[in-house]
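Only one protein chain is missing from this complex, and each of the others stays in its spot.
Letters A, B and C name the chains as they come in the text, with residue numbers starting at 1 for each one.
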Amino acid sequence: MEDLIVRTISRTLVPFIQVYGLYIILHGHLTPGGSFSGGAVLGSSMILFALSFNLERGAKKLSHDASTVLECGGILIFAMLGFYGILAGTNFLTNLKAGFYPGVPGEFFSAGFIIFITVALAFKVASTVITLFYNLIETEGEAHD
Amino acid sequence: MIEVALRLFENKYFLVAMILFIIGFHTLLTHSNLIKKVIGMNIMDTAIFLFFVSIGYVDGAVAPIIEPGVEQAYINPLPTVLILTGIVVAVSVTAFALSLIVKLYESYGTLDAEEIMRIRSNEP
Amino acid sequence: MRLVIILFFLALIGFTLVATVAEMPLYGHPENPTNNEVPERFIEKGTEETGVMNIIGGILVDYRAFDTLGEATVLFVAIAAALSALKAHSH
Partner (left out) sequence: MSIVLDTLLLSFLIVCAVAVARTRDLLSAIIIYAAYSLIMAVIWLQLEAPDIAITEAAIGAGVTTLLLIATISKTRREE
């Protein structure tokens, strides 16, 4: 889509959408939102960027290797934090009783491992959304009419 | 009769969820186009989500974001959490179904389920 | 003929569902059977046990963290299946 209005507006809007997505992710334990909604907002902003410029330039922003690292790394961080609970002598995926930093409720650095899991899952969701979209719209092949 | 109608209007969220379920099921069963079937499945999903979330609503209560020092009623948080999981599973299922549809179109050249069944039955 | 059977069964299911709605407890009433001691405990003890202000985030990532791990696995399996279906060689 080579349109001046769409390009200008999306170039102005995409940074704001990404800041909003990061806000939703990082404040998942204080305000409404969390990993899935924030990750979907981040992924949608990248898709908007790729649609308004061209798809090849957008595909360079998230290569296949980066997508692989994000997909596997999200689940790995989650499971590792769970195994830390077993090392500390409690159950799998125990939060505050396993010795994570509790903080003061209501401040940014609080609530133990929740913020790590939220960030890891959010980047995994964003990468999933972007990869699915690129692979569905990829224009190679003969299926056109 | 009037009592039942009043009761149904009082429970209008449940009633609309059931009607949406029936509409989505009808779309899923009677349309032979595969993309229409996927959209009908999504409508059925949202109907079930609407039913679950409206069960947890309490009159005059607010969303469960704790404000220290303020005494107020909060809604039931459990249906919200379960449905948050369900939405992501629904979009996963949709993405997998759509990728299967793209491959089906590449090999048969049509999106019609009946047409695909006819082609399959004519093949040796 | 097939359409008639489908419509008959849809009418049957629809009648059952609407009859169920007419017997359900009142929408939004605070004395409903769903508002029992479970959500009360989550709201009272949630902030102190997990340190969150947003109870939904606390339940999602702390109390039901194993559920969320399974959900992340579902996402992973879905994208793996979709990519392997899309990239398969067609002959």
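Here is the rule we use: a contact is a pair of C-beta atoms (placed from the backbone, for glycine too) under 8 Å apart; a residue touches a chain by one contact, two chains touch by 3 or more.
Since the structure is predicted, the reported quantities are computational estimates derived from the model, not experimental observations.
In the complete assembly, the contact with the undisplayed chain comes from B:Leu98, out of B:Leu8, B:Leu98 or B:Ile119. One chain of the complex is left out; on subunit A, the residues touching it are 24, 32-34, 36-37, 40-41, 43-44, 47, 129, 132-133, 136-137, 141, 143-145. Seen across the whole complex, the unshown chain contacts subunit B at 12-13, 16, 19-20, 23-24, 26-27, 31, 33, 35-36, 38-40, 42-43, 46, 49-50, 53-54, 56-57, 61-63, 75, 80, 83-84, 87-88, 91, 94-95, 98, 101-102, 105, 111.
Here, only the chains that are shown with their structure count from here on.
Centres computed as Cα averages put subunit B at a distance of 10 Å from subunit C. Multi-chain contact residues of subunit C, defined as those touching 2 or more other chains: 47, 53-54, 56, 60, 68, 75, 78-79, 82-83, 86. In subunit B, the residues that touch at least two other chains are 65, 84, 88, 95, 98-99, 102, 106. Residue ranges of subunit B in contact with subunit C, taken from their complex: 4, 7-8, 10-15, 18-19, 21-22, 25-26, 29-30, 54-59, 61, 64-66, 73-74, 76-81, 84-85, 88-89, 92-93, 95-96, 98-100, 102-103, 106-107.
Subunit C makes touch with subunit A in their complex at residues 47-54, 56-58, 60-62, 65-66, 68-69, 72-73, 75-76, 78-79, 82-83, 86-87.
Those residues of subunit A that touch subunit B in the shared complex are 31-32, 34, 36, 105-106, 125, 132, 135-136, 141-143.
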